[in-house]
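Below, a portion of the complex is reproduced, with chain positions unchanged.
As written, the chains take the letters A and B, and residue 1 is the first residue of each chain.
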């Protein structure tokens, strides 16, 4: 099976396609400072939509998602955006855990695996 | 490859099957209050057995497992149940890390990828 990489930097690629499976990097918000958890989540989900489109996929084809929250008490705030975004009948397997992220302004990070 | 979802709610699916690969959601214990780490682990592994059966798989076909413990000092307690349950000669790749989980009563969460 072929491997195709997109948005490839020296440290990581944002998109890696192996056969029919699409692996995205953990996505954080752009310009996170002063953005709420809900605002960061919405920004992340927009970015994921864009990456999936580049990969020839979309959010109805997400297989699995890992969500990291810098503060687990923001679970409901994150879900307020997730629940609006995730397509009914096509929801992925998911796990949400608390973890400090690469820099303090980041409150949410989401990493998904999708089908092409 | 086809995508099949089972135990699908508005936020996530417990089981997603993509071709020959089965993705389960992070599983936590039912009625976790007053259950020890070992008791929660046993309950989670029972649930995973059930989900794998629904997906046409079983615990001899688990490829990879991520285990999250709210308190890493309970590593041995979790393993006391894991080691009894996991089939010798068919053990998966595994990583165990500490992470606060969605609500305080949850002490363990396990997310697996299996073959069908």
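Just so it is clear, a contact is a pair of C-beta atoms (placed from the backbone, for glycine too) under 8 Å apart; a residue touches a chain by one contact, two chains touch by 3 or more.
Keep in mind the model is a prediction, meaning the values are calculated, not measured.
Oligomeric state of the entire complex in this file, given as copies of the one sequence with 2 shown: 3.
Assume only the chains that are shown with their structure count from here on.
Residues 1, 3, 5, 8-16, 18-19, 21, 23-26, 66, 68, 99-102, 109, 111, 113 of subunit B touch subunit A in their complex. Interface residues of subunit A facing subunit B in the complex, by the touch rule stated above, are 20-21, 61, 63-66, 72, 75, 79, 82-83, 86, 88-99, 113, 115.
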